[in-house]
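Written below as structure tokens is the structure these notes are about.
Apart from one protein chain that is not included, each protein chain of the complex appears where it belongs.
Chain lettering (A, B and C) follows the sequence in which the chains are written, and residue indices restart at 1 in each chain.
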Amino acid sequence: MRAARFHAVGRPLQIESVERPQLRANDVLIRVRAAGMCYSDIHVLDGVIAADPPVTLGHEIAGIVEEVGSGVTGFGKGDRVLVHFLSPCGRCKRCLQGKGMQCLRLFEREGYGFSDDGGYAEYCRVDAERLIKLPDDLGIEFAATLGCAGITAYHAVKSVARVKMGESVVIYGAGGVGLYALQAARLAGAYTIAVARSEARLRLAESLGADHVVNAKESNLRREVRRLTDGAGADVVFDFVMTDESIRNSMGMLASGGRLVLVGVSNKPITIDPQITVLKEFSLLGSLVGTKDELEELVGLAASKRIRSVANRAFTLDEVNEALTMLRRGEIVGRGYVVP
Amino acid sequence: MRAARFHAVGRPLQIESVERPQLRANDVLIRVRAAGMCYSDIHVLDGVIAADPPVTLGHEIAGIVEEVGSGVTGFGKGDRVLVHFLSPCGRCKRCLQGKGMQCLRLFEREGYGFSDDGGYAEYCRVDAERLIKLPDDLGIEFAATLGCAGITAYHAVKSVARVKMGESVVIYGAGGVGLYALQAARLAGAYTIAVARSEARLRLAESLGADHVVNAKESNLRREVRRLTDGAGADVVFDFVMTDESIRNSMGMLASGGRLVLVGVSNKPITIDPQITVLKEFSLLGSLVGTKDELEELVGLAASKRIRSVANRAFTLDEVNEALTMLRRGEIVGRGYVVP
Amino acid sequence: MRAARFHAVGRPLQIESVERPQLRANDVLIRVRAAGMCYSDIHVLDGVIAADPPVTLGHEIAGIVEEVGSGVTGFGKGDRVLVHFLSPCGRCKRCLQGKGMQCLRLFEREGYGFSDDGGYAEYCRVDAERLIKLPDDLGIEFAATLGCAGITAYHAVKSVARVKMGESVVIYGAGGVGLYALQAARLAGAYTIAVARSEARLRLAESLGADHVVNAKESNLRREVRRLTDGAGADVVFDFVMTDESIRNSMGMLASGGRLVLVGVSNKPITIDPQITVLKEFSLLGSLVGTKDELEELVGLAASKRIRSVANRAFTLDEVNEALTMLRRGEIVGRGYVVP
Partner (left out) sequence: MRAARFHAVGRPLQIESVERPQLRANDVLIRVRAAGMCYSDIHVLDGVIAADPPVTLGHEIAGIVEEVGSGVTGFGKGDRVLVHFLSPCGRCKRCLQGKGMQCLRLFEREGYGFSDDGGYAEYCRVDAERLIKLPDDLGIEFAATLGCAGITAYHAVKSVARVKMGESVVIYGAGGVGLYALQAARLAGAYTIAVARSEARLRLAESLGADHVVNAKESNLRREVRRLTDGAGADVVFDFVMTDESIRNSMGMLASGGRLVLVGVSNKPITIDPQITVLKEFSLLGSLVGTKDELEELVGLAASKRIRSVANRAFTLDEVNEALTMLRRGEIVGRGYVVP
């Protein structure tokens, strides 16, 4: 079968022919139908995120079950499925506390699309434990993008920031994750303000229900957000940009007691002002991806049309490197995905 | 009456004679019996914290009621009282949510010892709303140090970090606030590790119930804390030092899902690594002082001997500048206080 | 001025002429424009809720400021206002914890429409502290019904049950409070099932966004709810009926770990099965009304059209006794209100 594989930092993915994977007892073979593209792929190429080369990238994986291992129950050929690509151990202190994203062994275990072969391939082998069955009426491309962008946003909004009805929320950065976070915050009953540098993204944010949009290039960004929040500032800012500038802006937008949620990957240190952090009792909260339980919930919410798809640009396996270049340049509005 | 007053940044306090304050309807005149000394006093002298000169410093104020205004009920001459020196408005959104330290008008209102005359004086005038009556068996010097050091620690442990039984907690910095935080964390059922550079402070921490003490100069500080927490790292670190070095160490000591609580005042930016913050889902939590409700609770816990005094060095009003110099040099172990 | 006043248990309200109230320094005189009708009025007539006769009933009060006391700031003649009819003290332990509905002195203080004259009158005198200014585009009848029905629902959903995105919620009883609770739960991102005996109410629930409606007369009520929640049962049931039958049904609908919220007033003891309560770790949560902070939030959500009005039947002051009889008989679908 054909796959887009990562071999070394600084080199493009190699589209090559590999063996179809053999199944162990608890494995399921998925015929990949859509694999969403995430900025983390670029971080792997750049060496910011460590992966185990050679490895097939693609961690937003949806498809059709082709074959199941001897010990698998609950899944059968033809089932439409979505992969939860991280593998909390289920037994450590954090897992037993319901904090799978803080699993003490999370990075020692399977990570499809990073340490284990992922979805930029015709087939993908996954432990049955990590699969979610999809409702019939949920588009497979939409589903794929929930696997990382969607669940990352949902977890950040629901479990990390714990956004509540009536709160004001800023979405700082309106890429794939941001657009799902916007929808999740709105679904939780919050007022939403989307901040981005691209007018196209701001228009999309508006169409997805943002109460206000503000261009990040605006000189009075912080003042504008304060104005839109009755002078008090926002209750929550989700910062998907994570530069010194965005952090400074984010903290300048927050009300006393506000929460600043950091989502995404960056190896550049950020600077914070401890004084305002203490005087206003801010919380800075790191948010990783999300648990399988949250992903199941999100799939249900998507199927019932409370969350809408931002998957809007398909690529073939052969186009994957060009597509990643477009992603790097910010040329994809919404989420791109590969159809192998 | 005599008072130690702040006139300008960079100049020592001036011990001078001022008028005894006139009472308004809701005021109480307190004969100050002990006024704890806090590093914030030094921040005022250095211009790091803004105050309204000329003003009498001293925000940890305990004493005896001398006189009450015409509208005051519930207090009378001779009552032993403690001052809650900040004044949440009680009506804004945050106050109604029970978050008085995040009051949207906190710094527009009375702040005894900063914007309004404080306790380094023979008498101090305070709105009756801000007073707590003291149990007979609670030493007045002990009580005074609860007014800022104690309540800051208690709030950080109980309401910001929400320390729970069985958690492991690092107290990084064992000054007055740290030593109360150590006791509060222990009272909440946590395992405690005290980190400091001074052996005298570590010995005091031990005598107050620290399960382990580690000298911060130790080259393997982070590894040592990890060893003491079964390799997993601490659930919570209270960082009272707030330098780049301490923050780096603190984050290196934390378990996945850990909370890093920032307490105190500093105008030096700090640098954090966003990657570990996200990958381990850390929370960085600013913590200010504490509410009157929390101070009342703490007074009760102190009176019932669950929290012990760290007030252990008395100074006269005339010695206040020397005492502040000692405080600046780290020569006071425990909490110093002025007896006017 | 004319007012509908309660004189004794068992007797209808008396429509009579009384003096226009005199203002004290902090009072505001409101020209009542709409006063919502609540089942609690009937409880007062029946002696189930204690009131202080003679007293003007009506605790859902909206109108126009006619005059303000000498000490009032922030309100002036012509302002459109809504009354928060309960008066938490703002100083007790619970108030300082942000739990105004658990104020230790709640029932010693003003309760407009119960212990103090309420809104079934041309004018009503209220402490300025209890007033909320209304946005221009919010209908005054709608606003009135938020004052008890709306805020009771909002508080129960947001602060007591703490309904979260993706949860399944049963609204058991679709009167005024139930219909607002339905909307609040939906706004919080939950799946909603409305249960009632009246088809008219179920239709209204559907039009307000209920995902499912079930007639309470159905023999398989519990099984039906379980079917609609994938067999697991609901995460939350709001029981507005509070009879032995409804409680038994409610507990039979709940998933393990479920929350059963009791809202409303009843003097009939209810029976619960401790075994299922323990084995499934149910929570039974009493919910009273809501805080002023919550009411302000709700007003904002209503003004931004996230909550829709259920005020749909107007009565004159002279019709108030007939209207209460209709309410008692369940003949009012939605919320009735008096226009004095």
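Please note the rule applied: a residue touches a chain if its C-beta (ideal position, glycine included) is under 8 Å from a C-beta of that chain, and two chains touch if they have at least 3 such contacts.
All values reported here derive from a predicted model rather than from experimental measurement.
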Checked against the full complex, the residue among B:Arg24, B:Lys77 or B:Lys164 that touches the missing chain is B:Lys164
For the chain left out of this view, which of C:Ser17, C:Ser70, C:Ser219 or C:Gln275 touches it?
C:Gln275
Sole touch to the unshown chain from B:Glu110, B:Glu129, B:Glu297 or B:Glu319: residue B:Glu297
Residue of A:Gly47, A:Gly98, A:Gly231 or A:Pro269 touching the missing chain in the full complex
A:Gly98
Among the options C:Ser207, C:Ser256 or C:Thr325, the absent chain makes contact with C:Ser256
Which of these touches the unseen chain: C:Lys99, C:Arg313 or C:Arg328?
C:Lys99
On chain A, residues whose C-beta touches the chain left out of the figure:
90-91, 93, 96-100, 129, 291-293, 296
What is the set of chain C residues that contact the non-displayed chain in the whole complex?
48, 93-94, 99, 101-104, 106-107, 160, 232, 242, 255-257, 262-275, 277-288
Please identify, in ascending order, the residues of chain B that touch the omitted chain?
154, 157-158, 164-166, 184, 187-189, 191, 211, 297-298, 300-301, 304, 306
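Assume only the chains that are shown with their structure count from here on.
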Would you kindly tell me how far, in whole Å, the mean C-alpha position of chain B lies from that of chain A?
41
Multi-partner residues of chain C (each touching 2 or more other chains)
none
